[in-house]
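Of the protein chains in this complex, all but one are displayed in their positions.
Chains here go by letter, A and B, matching the order in which they are written, and residues are numbered from 1 within each.
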Amino acid sequence: MSRTYLPLWITFALVLLMFGAGASQFDGFASLRVVTNLISDNAFLLVTALGMTLVILSGGIDLSVGSVIALSGVAAALLIGPYQWHPLVAFAVILPCAALFGAGMGALIQYYQLQPFIVTLAGMFLARGVATLLSEESVAIEHPFYDAVAEFGLELPDGGWLGATSLLTIALVLLMLVLTHYSRFGSYVYALGGNSQSAQLMGVPVARTTILLYASSSMLAAMAGIIFSFYTYSGYALSAVGVELDAIAAVVIGGTLLTGGSGFIIGTVLGVLLMGLIQTYINFDGSLSSWWSKIVIGGLLFFFIALQKLLSKQWQSKAGGKA
Amino acid sequence: MTNEATILNSTQSDQLKAEQLKAARQARYSPGQSAHQFSLYLYPLLALALLLLVNVLLDPQFFSLQWQDGRLYGPLIDIVNRSAPVALLAIGMSLVIATGGIDLSVGAVMAICGAVCANLLVLGDWSIPAVIGLAVLTGLACGLVNGFMVSYLGIQPIVATLVLMVAGRGVAQLLNQGQIVTFQNPDFAALGSGSFLGLPVPVWLVLLALLIMQLLLKRTALGLFIEAVGCNAKASRYLGIDDRGIKLTVYLLAGGCAALAGIIATADIQGSDANNAGLWLELDAILAVVIGGAALTGGRFSLPRAVIGVLIIQALSTTIVVSGLPAKFNLLIKALVILLVLMLQSELFRNQLKALFSFNKLRGGKA
Partner (left out) sequence: MSEQSNNSSATPVLQLRQINKNFPGVKALQQAQLSLYAGEVHALLGENGAGKSTLVKVMTGVLQKDGGELLLDSTALNFDTPKDAQQAGISTVYQEVNLLPNLSVAHNLFLGSEPKRFGLIDKKAMANQARQLLSTFGLDINVTAPLSEFSVAVQQLVAIARGVAPKRGAACTKVLVLDEPTASLDADEVQTLFQVLRQLKQQGVAIVFITHFLDQVYQISDRITVMRNGCFVGEYQTAHLNKAELIAAMLGKELCQQRHQAPCVAVEHSEAILIARQLNSGQSVQQLDLDLPAGQAVGLAGLLGSGRTEICRLLFGLDQADGGTLSFAGKPIKLSNPAQAIALGIALCPEDRKTEGVIAPLSIRENISLALQAKQGWWRVISKKKQQQLADFYIEKLQIATPDADKPIGQLSGGNQQKVILARWLAVEPKLLLLDEPTRGIDIGAHAEILQLIRQLCQQGMSLLVTSSELEELTAFSSKVVVMRDRKKVAELSGEDLNPDRIMAAIAGASV
């Protein structure tokens, strides 16, 4: 098994193990219902994590996504509520704006050579600040479109139900899969994460790629915010606090190298599912407390980071033995 | 350059050389170290003074101090008192950032240490020094974990400390069993809300920590070694400094500072809230260090400047309140301040600014 795929397989095995453990202990765990709920409950996290995967693959990090989720939720709620816009029109305005926001962060990182960590930290405060400014209270959304979306979905056997947001998430996963692994932009992202200097020498448009990838991360986060608003029927400036950490954790657990250059979209999907399964398991158990999920996720993070370190060291000594 | 050439020219007589060296050395007293030091403090202090000035313009009572029940009250005291936990974090964070690292876990470590304190106090039978001691030990242990991952496993600091940032809050909740653990212990509570010689106890604790740290850094070579490792870890190793040990030490100290901050926060509310204690304070601490003029890439650092950075952040929030702007502007303004400070640290931006100014001058001259 090669170095690149090993973490992916481990995550996959853990997902199966977790599901098996749940299924063997609780009635009704091994049902399509649990699976589809897993998807719909974690849809917004998954969509955020997709963007985060891109950013981390390039060797960067995006701490602003949680705030962008909140901002886009509040903006959507306000445009639909007090301003009486049609939701689709509101979305059509919000998504490009979010992309612009991300592009701005990318430009600062690229042109002023600032660290992604601190720039996106400023972005985090900025987006949360604008969201609070727009409305400190939770803004409710009431629109026939939201009701229609809530009712739309695919009925599956065994109590399964893929709602509109789940379907949208699955579509986005497929889109990102193609974009990351089969487009030139995707290869450029990997190239940046591998070695940005070599990438530059090999003729990769480093600036354009950096800006585009932060733009996509913000846009996906805004999409996640819209998906989130479909659960809550509201927009709230203090929602989705700490989602950036969950997203980063999911990406790492999914086997993506935090230093960039190696990882898979499907790994992130598995990472989100694993984190969701842990939560589901805890919910089913009832006696376990919610904090265990944080501790377990922390432990998993450590395990995967240590594993990555070990694998890269092993590889270095293998390659170094020759020189 | 010419000076150098003449000095190096070995045909010059010794006497001439000595004179030139002397002259060259006298030049030091004009633009030397002290002037440089001064300008490093100038901008943060200027910013702080400006903020305070705005405050006093908005509220003439701003500088007023009242003496009540053996302690001082007033807006200024509030600012200093509220700054205390972040100031402690910023002291530890300064050291970590000086080595080119970062510690995202300090907020979570605060929560863990707070939970340790609260639970020990609820259990009873623990003397206050023992409680404090155990909490600080907990903080040091957390720092040890971070430091070990960064220096001996070679994991990037952001990533290594992220683990504890995520898991730490879970550990704190585990200790508290998901509850907000409250305690009745006026002696311990005094650490957060009491006063000593007219000033709040947290302020004294910060001053004490600052003093001890400064002594530790300046009376030993630790401060110099930290700067050397932060500037050039490889060269430091080449001259015999244990660069890994130094990195481990700074994370250890950051953990200890976070523990103290956790103790103050817990004593202040007489309880431990694992979810919210120290939440996002690591970001404030990082921000304070950056405002204090330290580069995130490591190198020179100054604890007093970082503390000034904390005061600026706190004064800024106070200004927003005093100015009658709703508190909701708080985050937005903070974000703009970070961006401004970041941009000013970027050489390219400074050059662009200079170019802009000189362009304006040029145009002004022509007009």
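Operating definition for what follows: a residue touches a chain if its C-beta (ideal position, glycine included) is under 8 Å from a C-beta of that chain, and two chains touch if they have at least 3 such contacts.
Remember, it's a predicted structure, so these values are computed and weren't measured experimentally.
If you put the hidden chain back, the residue from B:62, B:183 or B:225 that touches it is B:225. For the options A:79, A:94, A:139 or A:191, the residue in contact with the chain missing from this view is A:191. Where chain A meets the chain that is not shown, the touching residues are 2-4, 178, 182-184, 187-188, 190-191, 193-195, 197-204, 261-262, 315, 319, 322-323.
In the full complex, chain B makes contact with the omitted chain through residues 3-5, 7-10, 17, 21, 24-25, 27-28, 32-33, 218-222, 224-225, 227-228, 231-232, 234-242, 299-300.
As a convention for this text, only the chains that are shown with their structure count from here on.
Chain centres here are Cα averages; for chain A and chain B they lie 32 Å apart.
Contact residues on chain B toward chain A in their complex (touch as defined above): 102, 149, 153-156, 158-160, 162-171, 173-174, 177-178, 274, 283, 286, 290, 296, 326, 328-336, 338-339, 342-343, 346, 348-349. Chain contact summary for the complex, chain A toward chain B: residues 61, 108, 111-115, 117-119, 121-126, 128-130, 132-133, 136, 245, 248-249, 252, 258-259, 289-299, 301-302, 305-306, 309.
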